[in-house]
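Note that one protein chain is taken out, while the other chains of the complex remain in position.
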Amino acid sequence: MTAQNVWNDIVTIRRTSPVVHNITNYVVMNTTANALLALGASPVMAHADGEVEDMVGIASALVINIGTLSDPWIASMKKAMTAAHRRNVPVVLDPVGAGATALRTRTVHELLNTAPVAIIRGNASEIRALRITGAGTKGVDSTDSSDSAFDAARQLAILHHCVVSVSGEKDLVVSETRFTRVLNGHPMMPRVTGLGCTAAALTGAFAAVNPDRFDAAVHGMAVMGIAGEIAAEKAAGPGTLQLHFLDSLYGLTEADIRYRIRVDET
Amino acid sequence: MTAQNVWNDIVTIRRTSPVVHNITNYVVMNTTANALLALGASPVMAHADGEVEDMVGIASALVINIGTLSDPWIASMKKAMTAAHRRNVPVVLDPVGAGATALRTRTVHELLNTAPVAIIRGNASEIRALRITGAGTKGVDSTDSSDSAFDAARQLAILHHCVVSVSGEKDLVVSETRFTRVLNGHPMMPRVTGLGCTAAALTGAFAAVNPDRFDAAVHGMAVMGIAGEIAAEKAAGPGTLQLHFLDSLYGLTEADIRYRIRVDET
Partner (left out) sequence: MTAQNVWNDIVTIRRTSPVVHNITNYVVMNTTANALLALGASPVMAHADGEVEDMVGIASALVINIGTLSDPWIASMKKAMTAAHRRNVPVVLDPVGAGATALRTRTVHELLNTAPVAIIRGNASEIRALRITGAGTKGVDSTDSSDSAFDAARQLAILHHCVVSVSGEKDLVVSETRFTRVLNGHPMMPRVTGLGCTAAALTGAFAAVNPDRFDAAVHGMAVMGIAGEIAAEKAAGPGTLQLHFLDSLYGLTEADIRYRIRVDET
């Protein structure tokens, strides 16, 4: 059933090319845009104070990623989120490196208090860093299991009435009342920079076409993992993995989804 | 005849490595620089108020791309264009997302009124958005045919005494008195982010070595299309297309140009 729903969303994305507005970090802009195009969505990147509201106006989802912060960008993120709330555009927030510096942790809390978000998508150490009690993180990468972030994810989900999607060897998607594990993926994926950011962007594309935020988050992670698995079968390392990942996304078939999806809805 | 002229320009670019100064968007900086290097040119990226004039001073072409605008960058673009005009360095302007937001459309008009440009290179919806009467656009991608922008392109060409190069399934190059269609290319190319921006950058490299702006614009689009076709024959999707595109540019031979070029000079 999940497989059918994932496939329906992919078909809708390919047919309608929803505009996904990204305010994201410099490291991943190119690869994020390429992943959205490969999936069938229409990415835009815009951060200027003078245009973010207009851009939200033509978007079906807004993805906010704090990977390379600075003050003017934070102001634009808030402005865009407020506009998205007014226009009922779903917001996906990627708290890259939360916990690594005080600025990042504080900024995420400020953004969460600026306007509602539909989905928070981070790795385990980032999500744990957002607990009110706090936690440490090492750089922007995480090797912790997503389960270690379950309590923090549930807390965030309740506090902000949102879905929290925790990526890891197993991905964990948590809402106020539900949770699901997505088992797809490949161990080489964390060796490509920004695949977490790509997960957030694809989640945005699913949120653009699927009003159920929990399903959108699960579908985003399942498609990431499946495309990663297909790519890893052809890749000789993280360099070629990155390219085959885009090819896999572009070529995904209903059979790929049906035979590969591994979702644990315990 | 066109094939011979295109090849002559390629040989000149490879021999002289003209410096092409780009003030472009964050999404495509890497791929644009790689495309210029693969063609044989010498890319520089510089946007600081304190150095753009110096950089224009060592450049043979200036490429301005508004893909990720902000106020300081707009100021630097104007400063660089004024310096280019003073030094007789040809300017290529890529109005990415014109029409998508008021900021972008207004900025393009401001830039066009700051200093003369040699070539404007955009997709059909961007060029149509620059008509004085205005028009809408959806995001930064365009699926419209280039012919739909003919009137707008001609209007721009007359108003600003420049060449307008409209990319699409067929590319259209228009001056005040001439027009040509370039039929090369492959339908998968729009699924790679920033290939339009790459077209503008390569057009800059041709403008650096060819004083005839119309020919430079035609040669830029022909080489884009031919390299894209060769790449598509080897690619399994947009990920690998992007890499093979660079390899193809790097390896272009006179025979590739001669046997593949499809230019309609009706």
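The first chain written gets the first letter, and so on, giving A and B; residue counts start at 1 in each chain.
By definition in this document, a contact is a pair of C-beta atoms (placed from the backbone, for glycine too) under 8 Å apart; a residue touches a chain by one contact, two chains touch by 3 or more.
Here the structure is a predicted model, which means the values were calculated and not measured.
Student: I need the residue numbers on subunit B that touch the omitted chain, in ascending order.
Tutor: Considering the whole complex, subunit B reaches the absent chain at 17, 19, 26, 29-30, 33-34, 37-38, 42-51, 54-55, 58, 72, 242-251.
Student: Touching residues of subunit A against the unshown chain: what are they?
Tutor: 25-28, 30-31, 67-71, 97, 100-104, 138-141, 190-194, 235-240, 242-243
Just so we're on the same page, only the chains that are shown with their structure count from here on.
Student: Can you work out the whole-Å distance between the CA centroids of subunit A and subunit B?
Tutor: About 32 Å, centre to centre.
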